[in-house]
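Of the protein chains in this complex, all but one are displayed in their positions.
Then we have subunit A:
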Amino acid sequence: MNNEEALFFSRALTELTLSFHIIYATIGVGIPLMIMIAQWVGIKKNDEHYILLARRWARGFVITVAVGVVTGTAIGLQLSLLWPNFMELAGNVIALPLFMETFAFFFEAIFLGIYLYTWDRFEDQKKHLLLLIPVALGASFSAVFITIVNAFMNAPQGFDLVDGELINVNPILAMLNPAMPTKVAHVVITAYMTSAFVLGSIAAYRLLKGSNHVYHKKALFLTMKLGLIFSIGAAIIGDFSGKYLAEYQPEKLAAAEWHFETEEGAGLILFGVLDDGEVKYEIKVPYALSILAHNDPTAEVIGLEEFAEEDIPPLYIHYLFQVMVGIGSLMILVSLIYVLGRWRQWQFVHSKNYFRLMVAGGPLAVIAIEAGWWFAEVGRQPWILRGIMRTEDAATSSGQVDLMLMLFAGLYLVLGVGSIVVLRRMFRKNPVEQEIADREKERVGDFS
């Protein structure tokens, strides 16, 4: 295998592993918070349903965590196996947040074990809820730290490179790079958003399938309210991410917007296809790109013409950007209308078709996560460390990457199918109606 092939397969394997891990990781970041909120609401309102909701979510969560942990271990090792040159350089500057992440994992893993095995062990439910705080913190901080590493790849700083030698390394400055604030905030809030819609999907699915239990209605209302808050947050922070790009990675923004020439008062291209370098079937919103980039309808936005051919990322990232933003906007609408509808008693939000829309919300949010990451990572190409190291110089020289790609593809297939089968069985075998009835009986038993 020559080096070009090693590079190609290394990229493919990284893409595959990250795209798979990110599904479970995103859910892993958001769900502990959702469990916490449900349990808290349950304690506050003294409502068994919310407590049971928390408990059932927690059971499912264990399965997704397991897959998150093992695929995370895979990507952690693969970074060194596939990109040894990159890790050697980056290890010198950005190892600190990676190292801190392992502590976040530790913290999460320990308390998750305790939380799962202490249901009903405490007289006071609140004590049990307290155990969940470190789980949620650990999970969110894993996302924060790993995203800091990724932000560094987009806007490296905190060192000087003199004749190939790294000097004046400042790990804290490297962590506080300009990409960090928007990136971390956007990743974390979209993880919360996705988790809310994924859980909402499940509730909507049960209602669609004919269950009329208040348990599912409460679950759906709660998750849609949370989804609404987080999706609005995601859009606002996403807008800040656009402004960050305009300032620090203008080539990524320009490629995503098919903005070829530098101009003032630039318009935003929606949809469209690229045919031989010509944009067709698009909708152009005047001044919108200048507003997105600089909050000023007349501001100048840098176009692709100012960059060398070999420094421009692939132009297909436009579609990825559209998918992400499109789904984000759609989900704001879906959850807003549902919440308003419940409040103002609009009948159509209880119709089968509207349930179908909400069932789709979970998978759509996951697609938005995937599109967002592909956009961010492909948009950084040809660089692995923007301005410092090209992806092609970072890859391994090993000859067996193609075999490994097949090996891991098989692994992810097994894990993906396995986790879905197990989750379905878990909840089939123990339907919520049954569990509610059992708990009722138990309680009556206590009193007599």
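Here is the rule we use: a residue touches a chain if its C-beta (ideal position, glycine included) is under 8 Å from a C-beta of that chain, and two chains touch if they have at least 3 such contacts; residues count from 1.
Here is the rule we go by: contacts and distances are computed from a predicted model.
Not shown: a single chain whose UniProt protein name, out of "Cation:proton antiporter", "Iron complex transport system permease protein", "ABC transporter ATP-binding protein" or "Cytochrome d ubiquinol oxidase subunit II", is "Cytochrome d ubiquinol oxidase subunit II". Only one of the listed residues, A:12, A:41 or A:81, touches the absent chain: A:81. Considering the whole complex, the residue from A:43, A:109 or A:436 that touches the absent chain is A:109. When the full complex is taken into account, the listed residue touching the unshown chain is A:65, out of A:65, A:196, A:254 or A:289.
Those residues of subunit A that touch the chain absent from the view are 55, 58-59, 62-63, 65-67, 69-74, 76-78, 80-85, 87-93, 95-96, 98-103, 105-107, 109-121, 134, 166, 169-172, 396-398, 400-401, 403-404, 407-408, 411, 414-415, 418-419, 421-423, 425-426, 429.
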